[in-house]
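Here the complex is missing one protein chain, while the rest keep their positions.
Our next item is chain A:
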Amino acid sequence: MHDLLGYLLFCAVLTAGGWALAGLMTRVYAAERTPLSPVFDPLERGFYRLAGIRADVSQGWKAYALAVLVFNLTGFVALYAILRLQGALPLNPDGIAGMPADLAFNTAISFVTNTNWQAYSGEAQLSYLAQMAGLTVQNFVSAATGMAVGIAVIRGFTGERGAGLGNFWADMTRSVLYVLMPLSVVVALVLAVQGVPQTLLGAVHATTVEGADQVIARGPAAAQIAIKQLGTNGGGFFGVNSAHPFENPTVLSNMVQCLSILLIPVAFCFVFGRMAQDRRQGWAIFAAMGVMFVLGLVVIWWGETGGTAVLGLGTNMEGKEQRFGAGLSALWAAATTAASNGSVNAMHDSFMPLSGLVEMVNMMIGEVVFGGVGAGLYGMLLYVVLAVFLAGLMVGRTPEYLGRKIEAREVTLAMLAFLSMPFGILAGGAISASVPAALASVQEAGPHGLSEILYAYSSAIGNNGSAFGGFGAATQWQTTTLGLLMLLGRYAIIVPMLSIAGSLGAKQRAAVTSGTFPTHGPLFVTLLILTVAILGALTFFPVLALGPIAEQTALAAGHSF
């Protein structure tokens, strides 16, 4: 009972926080003054002058997309170089060597695409310089890239005809300076007070009470963990992520981090409503996402608190921390897979089969239940395009959204973007399930082994980054294929969505008549949820039947593998 009351309070605080943040964000992207302008305005203008940018010049969709790609390519090259060379660079008190090429390739893509899949263990394989100047930077700018694209897509859907999508460089810079940075400073300091280390000293050697040697890794963790959650990045400072008592020491630190995961994605719904100058549109999308979030949360909570006969009476505590128990582990699992974050405070591989199913479905539908910062909203707008198209087919009228006609070009692009998910999960997973070099990564026998593959491929193409940790992701096969899928999952959605936004933004807005299908009421919210369920979930139902559903059935019959 206390779990459910706790969830209710959490959702209320989250909604209020997102709503309040949306007001600030709308002003930030309209280049209006905000409370932090006196601090950051000179810095912002300095950046633009050095970079040769005119921030007030609005770009078309092609120029915007090209800027995204060039910026992320530059980030990839820089991060790859740091990871390879970290052994020879400063701020490396534990003497950690450079990363091998395939792992550095995987890690660099992972952080540039906001996936933050960890095929490495942070405390053992990264220097402090790589954590700070490498990963933390990409935590900020990959999140800012997603936010910029989200805003650009909103401008295309809602803006004046022919106004363009805005300026990528300015949107990215403002995302960092006025949204991510101030929130990160606050969260980092709260975490440090709670006991998250923030030090440049190396690992400490302890002699335990019973006389054993224990090497305790630490480092500048609090600063990175704050942005890891706020930017829906999710890559941990430590290998076991936010289950580690240094990464997430208290119940308070857990709640602050959990809130940080969903805060900006929730705010984006309300930013959409504000920029559309019709807040009901934002509430409708928020409602659709919220219903799916709560449904998933309840299933995971039911599974984890119910436990399993294998463990005896009580909750499923394998892979969970005592301070969080089943209740807060379930909340985190729902939030991190919904929001494209991918950090964990408990080991998903050890969750009950149907909990794992919800986690996978959250990723397979394309991370649109709040989703990644910016990315969740433009992912959901993809389903909106398809939903109004379906509604148009049913009534035999050209579909419209926010007064703009949805035509063959938009629907084609939306379907192309949508297809990247089944391609990555079904084709990628099928190949991985039949190639011996790939099968070596699977830890578990029986249907749970298939779930491990499915989870990994869903996480990579969905840019989530969480894993069934028993899956050995550090082989050359997996670092390469999953790396390529992360690229596909990011840019095969960004480019078509920017193109749709560009095309809608060039259209005349039609007047609202009695024949217009309203896109803010409960009818539309239901239609949107059903579109996500039918298109997203049913594509994957057959393979889910072979994985988690088969495992649940076997477990109920008392089988183990």
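Everything that follows uses one rule, which is that contacts are C-beta pairs under 8 Å (C-beta built on N, C-alpha and C of every residue); 3 or more make two chains touch, one makes a residue touch a chain; residues count from 1.
Just so we're on the same page, contacts and distances are computed from a predicted model.
S.K.: Which listed name, "Potassium-transporting ATPase KdpC subunit", "Nickel transport system permease protein", "Sulfur carrier protein ThiS" or "Pyruvate dehydrogenase E1 component subunit alpha", is the one UniProt assigns to the chain that has been left out?
M.R.: Checked against "Potassium-transporting ATPase KdpC subunit", "Nickel transport system permease protein", "Sulfur carrier protein ThiS" or "Pyruvate dehydrogenase E1 component subunit alpha": the hidden chain maps to "Potassium-transporting ATPase KdpC subunit".
S.K.: Using the touch definition up top, pick the residue from A:A16, A:V39, A:A163 or A:A206 that touches the left-out chain.
M.R.: For the chain that is not drawn, the touching residue is A:A206.
S.K.: With the missing chain put back, one of A:F140, A:F272 or A:F370 would touch it. Which one?
M.R.: That would be A:F140, which touches the missing chain.
S.K.: Going by the contact rule already stated, which one of A:G98, A:G296 or A:P353 would touch the omitted chain in the full complex?
M.R.: In the complete complex, the chain left out is touched by residue A:P353.
S.K.: Check each of A:Q224, A:T337 or A:S499 against the chain that is not shown and name the one that touches it.
M.R.: A:Q224
S.K.: Just to verify: which one of A:T173, A:Q257, A:T336 or A:N362 makes contact with the chain not shown?
M.R.: Answering carefully, the residue with contact to the hidden chain is A:T173.
S.K.: Which residue numbers on chain A touch the omitted chain?
M.R.: 2-3, 5-6, 9, 43, 47, 50-53, 66-67, 70-71, 73-75, 78, 121, 123-124, 132-134, 136-137, 139-141, 169, 172-173, 176, 181, 184-185, 188-189, 192-201, 203-210, 212, 214-218, 220, 222-224, 227, 238-240, 243-246, 249-252, 254-255, 307-308, 310-325, 327-329, 344-347, 349-353, 443-448, 451, 468-470, 551, 554-555, 559-561
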